[in-house]
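This view holds just a subset of the chains, kept in their places.
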Amino acid sequence: MTVFDDLESEVRSYCRNWPVVFDTAQGARLNDVDGRSYLDFFAGAGALNYGHNPPQLKEPLLEYLRRDGVTHGLDMYTVAKGEFLHTFEELVLRPRGLDYKVQFPGPTGANTVESALKLARKITGRESVINFTNAFHGMTLGALSVTGNSMKRGGAGIPLVHATPMPFDNYFDGTVPDFLWLDRLLGDAGSGLNEPAAVIVETVQGEGGINPARVEWLQGLADLCHRHEILLIVDDVQMGVGRTGPFFSFEIAGIQPDIVCLSKSISGYGLPMALTLIKPEYDQWGPGEHNGTFRGNNLAFVTAAAALREFWSDDVMERSTLAKGERIHDTLEELAGTARDGTLVPKGRGLARGLCFAQPGLAAKTCAAAFERGLLMETAGPSDEVMKIMPPLTITDAELEEGLTVVRESVGATLEGAAA
Amino acid sequence: MTVFDDLESEVRSYCRNWPVVFDTAQGARLNDVDGRSYLDFFAGAGALNYGHNPPQLKEPLLEYLRRDGVTHGLDMYTVAKGEFLHTFEELVLRPRGLDYKVQFPGPTGANTVESALKLARKITGRESVINFTNAFHGMTLGALSVTGNSMKRGGAGIPLVHATPMPFDNYFDGTVPDFLWLDRLLGDAGSGLNEPAAVIVETVQGEGGINPARVEWLQGLADLCHRHEILLIVDDVQMGVGRTGPFFSFEIAGIQPDIVCLSKSISGYGLPMALTLIKPEYDQWGPGEHNGTFRGNNLAFVTAAAALREFWSDDVMERSTLAKGERIHDTLEELAGTARDGTLVPKGRGLARGLCFAQPGLAAKTCAAAFERGLLMETAGPSDEVMKIMPPLTITDAELEEGLTVVRESVGATLEGAAA
Amino acid sequence: MTVFDDLESEVRSYCRNWPVVFDTAQGARLNDVDGRSYLDFFAGAGALNYGHNPPQLKEPLLEYLRRDGVTHGLDMYTVAKGEFLHTFEELVLRPRGLDYKVQFPGPTGANTVESALKLARKITGRESVINFTNAFHGMTLGALSVTGNSMKRGGAGIPLVHATPMPFDNYFDGTVPDFLWLDRLLGDAGSGLNEPAAVIVETVQGEGGINPARVEWLQGLADLCHRHEILLIVDDVQMGVGRTGPFFSFEIAGIQPDIVCLSKSISGYGLPMALTLIKPEYDQWGPGEHNGTFRGNNLAFVTAAAALREFWSDDVMERSTLAKGERIHDTLEELAGTARDGTLVPKGRGLARGLCFAQPGLAAKTCAAAFERGLLMETAGPSDEVMKIMPPLTITDAELEEGLTVVRESVGATLEGAAA
């Protein structure tokens, strides 16, 4: 590991908690150079919904490479891109009654968010954007300006402006009517709120602490945007592609955002890729007005198309995700029941699950205890107070149980340690 | 092609000039679905310096995939990342006397530029940045704010602030002493220029029209930055990795920038990857203060390490690039000689070459004529007045001659058409 | 009036509602060129608390002019300035246990607000400021950025940033706990709120619609600022100098703001003057770091000192103001009682009073009806829904009754018209 200490910037982070050198990985397991195997309740921060190197995608990828398919294509037309678009339309958009235009921005979550914000501002001629408490949308300046975390914001080195945070669902534990504040500000010509171009929202906040917005809150938000002629952007970078059950996390609310941001698991193989979906009437880009050198990552198109065919031709994956999510939830409830009232709170939706610790530091301690036991989990939330459980959607029931056993042991060890 | 028309956003651009569907590619050639082959003087906008699917990299990539090496690793330690770092240190940094720390930002040029700007602001506690006329640094808000193109800037939808453009080398055709304006502003307490955190510069502006900065200008800039305690950021995203001859484009000036941005060809296989190189004393990031889901694209690390071993163990590539560059230059000079004085001006360095047309529209017409003849070239410059020649560095001499013949014919046809 | 139509900019406003040419004025009365007299329930928008041309101030002013006292002194030491400072200390600061340092910014409310914001940012090193819904602080860029009115904000022509509006007292009619939102945002490291340098607040919002903040709300705000180490700026430009009873409007809450803005009635004769009062530990200005050519308006110092001696040597003025305020309040309550429930709502504190009309346009109609009857009143509030009653504090009881009679008639006429 000397090479990392010697050469890599201090910015590195995950490796500080998991100080081993990983080598290979399949499905829900990673293996380090010493031959130790780790069960994965992390899934590449949501980029590996189908697990590591899924064989159903690996073969098409190898075949494409072997036959020298175009690898890097910018926005040139390619066979691989055409097949992805066709498949995406057939298996994702059409069955859901969606008619989005598809933009390929630079292949990261931040890039799709940047493109969405730029487009919303262009369409409306307004500069301001509404974001939510504890939102995370990325680390480039535009995306960071709508992100909540103060440490990350501080890294910008300039004041982040043009965004105003509003309370996410349940920010006041249900004691305040939904949108009381935002609706009032928008309706008051003297409120001092700059008229927003758009609202950007995650249906379940991942980095923010696994906070799911209720269906009626999402519907209320869509309705509010419609009433005030504000665009609704759903950042489905982490919660899309089935993480919460359905392909798009907003499907349960029956809403149709004006712009949708996808990335992370869309390629299915951990390959960089991002999409910005735009309602046709808002596809007001000029040619090349937003671009990026790696927007045509054709290897990702190949695996993305294969993943759609493999996992989204029917509803098996969705049902399985919901069932596994319930299984985790039950375990977390059970753990919460063993602890003092309110000190452990289960959270989440689908396979985005969390356990919130009232006492600071215990979530991190639990993750460390789990790592010692061969399980990868990270924390989330503004004070890292949430233990985050995000296994691959393709995890087997046996692996899930194995992991939950480690979770139980780790939580137990942590609580014992805290009590001692 | 219907699928693209139906589904893809209006933002798409290259495909508008090259309305065919590409399928496979090797070296300096792409093939479309109708079996037609195209010679490539474009090289993925600089991301394919070693050509399409180079066999020396393909085999390690296939092998890594076959054996289920970790594909997506964020900033976890992996064997592939360690090998890349080790190789980069041994073949790139150490021989050049450079001791940069290596940051892996999100895998695009814009992301490395964003990280560089954030870090420079953090280090200095200043907000402002100096950029240059006709600079291109990327499309996310931070990167866009230091980019010159007014169409692209307009896409931001907010006023782009915190950057002040200064004249790039030769902006006044040598009639004004270098840095007269910038040096004066910095030395005048009443100038009204916000004290800058950093200067960001390309040694050869690619998108800006293939404008090379002279060695003495780069040295003067480094000296000015040093005198005024401003950080020097070289954006080597397009011109690095050998495009102008040496690995880093700034080597010819003997300068050591404080921060270097690399992307595009660093992976060698067109795979998304980016590096931010930071002088050790400026590696002041906190853990996770800048990150990105795809910052651990291990497939790219595998091909990047292989590319370094294959192409940068000796100086064969560098000498070959310079020689091929001269060959193109001679051809362009010859073409210029046949035209009315000053109507065709050759530009460039190494294998970043351009031919500037005095008459608007002729560069685009020439590129169109070349496409009809099976050659891919794009335009550059604020008014698309430059025909840009950027073949893979690995192009064979025969392919280069073939391409230059098409260039000659295409220029000839265009000039004839213009005269008619 | 042709000269105004021909020469004056379209920006003029009051003259549009009161299309007569005024000539002379004494106390609570103005006279136009046609000899008509108008009773003044407007008081120069709060700049004429002692009425027009008060004789007690006029004589010292004439005397100072006659003897060629220095008129314009910037921040040179002058006898007039020294006497003002001495008097201000003796009659205002010391009796109230306040030890503010006194800054003389440019002689307008906007200038003192600008100086306060600059100083708060300098002291804290933070850029952001918290303001309140329906706040009004001035029309220069800094002051406008913390002002609520959307029409006025729109006039800036640039996005107004670095300020975040919070709900003023009673914004939700008491249904939401005070500071729920602000306190939560400040305590949440993931809220996305930029850490504020200061909170700026009016104790009674004048332009915003005569909205008084309750004593306990002001105390809660001071406490919140203290807990979060944020500076508290009270903009007492309109409500200071006795408008609500005590000299400083915040006295009733027993709080000591870190910075206080005074202007409007401080000179006592309608002469331009402004003060920024600064807690000694925060007087961190460098010499000349904020200035203004007219910051030494010595005529204003003369009348200001005379006014303090005349009106603030005892508590007669304060008690009289409170009594007159009650008198108005009773009348407004009586009017409200005659109307349909909730359609007329009395508001205010001291001699800053308002009557809120549920039906849009009726407040303006009532003011027009009053003008026809020889009474000057203006509207306030985001939709001009409030009839604003702000007579000179020195108005006689007889004049007050006369004016209230006109108010009764005008409201009656308006309601009748609306019902018809």
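Lettered A, B and C in written order, each chain numbered from 1.
Convention: a contact is a pair of C-beta atoms (placed from the backbone, for glycine too) under 8 Å apart; a residue touches a chain by one contact, two chains touch by 3 or more.
Computed from a predicted model, the values in this text were never measured in an experiment.
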Copy count for the complete homomeric assembly [3 present here]: 4
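In this text, only the chains that are shown with their structure count from here on.
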Separation of mean Cα positions, chain B and chain A [Å, integer]: 31
Inter-centroid spacing, chain C versus chain A (mean Cα positions, whole Å): 49
Mean-CA-position distance for chain C and chain B (Å): 58
Where chain B touches two or more other chains at once, by residue number: 158-159
Touch list for chain B against partner chain A, complex: 1, 3-4, 6-16, 18-26, 30, 33, 44-48, 52-53, 58, 61-62, 65-79, 81-82, 85-86, 88-89, 101-104, 106-111, 114-115, 117-122, 125, 127, 138-143, 145, 151-152, 154-159, 162, 197, 237, 263-264, 269-272, 276, 278, 283-294, 297, 299
Touching residues (chain side chain C, partner chain A) in the complex: 127-128, 131-135, 146-151, 153, 159-165, 167, 171-172, 176, 180-181, 184-185, 188-195, 208-209, 381-383
In the complex with chain C, residue positions of chain B that touch it: 158-159
